[in-house]
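Below is the structure I would like to discuss, written out as structure tokens.
Every protein chain of the complex appears in place save one, which is left out.
Labels run A and B following the written order; every chain starts at residue 1.
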Amino acid sequence: MSDLDTRERVLQGTAPGEGLAIELIGDGDLVTADMSLSIGPAHPATHGVFRIVFEMDGERIVRARPVIGYMHRGFEKLAEHRDYRQIMALVNRHDWLSGFANELGVALAVEQMLEMEVPERAQWIRMLMAEWNRVLNHLMFIGSYALELGAITPMFYAFREREDIQHLLEAATGGRLHFTYNQVGGVKIDLPAGFLRESERLVGVMRQRMPDYFDLVHGNEIFRGRTVNVGPLPVDVATSIGVTGPALQATGLAEDARVTEPYLQYDKVEVEVPVGANGDAFDRFDVLLRRIVASIDVIDQIHGHIGAGPVNQKLPKMVKAPEGWTYVRTENPLGQLGYWLESDGGRTPWRLKMRTPSFSNVQAIPYLVEGQLLADAISILGSVFFVVGDIDR
Amino acid sequence: MSVLARRDRALTPDETEALLRDRLGDGIVGATLAHRTFTLHVAPSAWVEVHRRCRDEDLLDMDLFDSLFGVDAGDDGFDVVTVLYSTSTGNRLCLRTRCEGGREAPVCPSVTDVYRGADWMERETWDMYGIEFPGHPGLEPRILTVENFEGWPLRKDFHLTSRVVKPWPGVKEPAELDEDGNVIEREAGVGDAPGPYALDEAMAKQALERRRAAEEALAAAAGNAAAVEVGDGPAADAPTSEPEGDA
Partner (left out) sequence: MGVMDQVELPKPIKYVFNWGRKYSLWCFNFGLACCAIEFIAASTSRHDFIRHGVIPFAHGPRQADLLVVSGTLTDKMAPAVKRLYDEMPEPKYVISFGSCSNCGGPYWDSYSVTKGVDQVIPVDVYVPGCPPRPEALLDGIMRLQDRIQNESLPERIAERRRDPANVGAEAGLALDPHAVHTAAPVLGPTGGDA
């Protein structure tokens, strides 16, 4: 019996064994059935414990349903059981790539409730740290996004720079990822001697190395092929969902809390807000790269502003926010981070809501991937930069 | 595209309130402006309409849906808050409503038809507080907690079991400080680590003793070389102080 015979018998449904029979529909075209494909929660392409279920028609995604919560640690509940000092050590862990920026929001919220004036030097130090933190965060995504698209090298480049910057921040804060350097009323301790000199040197180093990144990733033909016109996001959809940060700026809207609602001393420096054209994966990545350059420019300006003075203030033994609520938003590396701090006058917050950028940004993923090919889904997932802890909290 | 395009035409909080009162009448219950946060209190019946107005009203133009979440309002039930932002005027508006149904069956109309972003936020609020959102395409399954989780974690009557059974052993806990922030003295229990200061003191003492011993040894060596009459006094002291330092 030849193979052909077997095949025909299988196709006609006469071969022995149930389940082998295939019914042909139509006039011979390849017919596919809908299938459900679950990626994650621990899949290399989703960097983090993020799960997404695709309903596929062949290679094309019909429907996508992100499943989140695998990293839900209950921050908002835990914050209600910790006082305002302890919250600092808690909140810097939800978006683990931007620890400093997370603390900053809480510190600002409590200060806003107390109507506390923060010493100017402390504000500049906070800005300096926040911008270095932004560079750290973006470097990580440059490495990981390229890794998802199949290029290992940018990761090693990115970590070379990250180690240098972490080394610098560690000198002042003692932490590599979670700095816990903010406190209500300023920062924990003053900068160590030689910090600013080293920071200035790093600015030079970064400026020298940035062209490498642009060449390595930006000018890469394969990279362009996989990202240009993949997953475009229109600006009205983005705002309706609440997408912020690089993903929103890539759509062409120059929305950045540092410019539109300046906090700290951001109104005294020039902040360039890079924007994209059509909000595709390439634009999002491009904006991310250019945000690093912009941040380095800001850092360079901050160096000229840091003056002498105290870096924090004497606090009462127990900080208690007055009754009421406030909403503070800051420009986190991944988008706008909002803290809704509601107090009943006690020593712990009554409610601390974290409006995290990743949670809103990830909501755009179903919109972006539906109708796209599965291979493109990976480059889209990676281009909506998110940290899983920031989604789930 | 500049975000500050219409900043000069941004409405003040009073004007915003007046405009929405004009459009919605009794739908607006009140307004607060405290801690640089402007909040409009809205009746549940006008909840969806006020969002639609905020989005479509040309003067408001609240296009960016920032967030939606619940707040436990104690015995009165639960509040739902949304934060809206206008990328053209730079204004932000918080809307707050008290859910109907008290603590037993809180219900709040869904704004998913107005803002896409409300979808997950409402699912999260349901997951955390058990607030139902009629009009939402599907609150289940639970978005953040495990699917078979029981209880509504962010409600104030949900207690953290770990805290109940195992108090934190340190003295850094707010619960262990009295109203003025003074530490309530507590007898040391088994397994209590020495406080950081005790450890620091011990280490500083050791370091000091070690340095003194080294200096004495150095002086002794110098004394031996320069003058014989100093004798072995300091040199004899040095070894005795060393074991103390290490102890």
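Heads up, the rule we're going with is that contacts are C-beta pairs under 8 Å (C-beta built on N, C-alpha and C of every residue); 3 or more make two chains touch, one makes a residue touch a chain.
Worth saying up front: this structure is predicted, and the values here are computed from it rather than measured.
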Selected from A:W96, A:W124, A:F179 or A:F223 as touching the chain missing from the view: A:W96
In subunit B, positions touching the absent partner: 144-146, 148-150, 153, 158, 160-166, 168
On subunit A, residues whose C-beta touches the chain left out of the figure: 41-42, 47-49, 69-74, 77-78, 81, 89-90, 93, 96-97, 140, 155-156, 159-160, 162-163, 176-178, 388-389
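In the analysis below, only the chains that are shown with their structure count from here on.
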Centroid spacing, where centroids are CA-atom means, of subunit A and subunit B in whole angstrom: 19
Subunit A partner contacts - residues on subunit B that touch it in the complex: 1-4, 34-37, 39, 63-67, 69, 71-72, 81, 83, 87, 90, 92, 94, 115-117, 119-120, 124, 128, 142-146, 153-154, 158, 160, 163, 172, 174, 177, 180-182
Residue ranges of subunit A touching subunit B (in the complex, touch as defined): 68-69, 72, 74, 76-78, 81-83, 86, 112-113, 115, 236-237, 239-242, 244, 252-256, 259-261, 275, 316-318, 324-327, 329, 336, 338, 340, 342, 347-348, 350-351, 353, 355, 359-360, 363, 367, 392-393
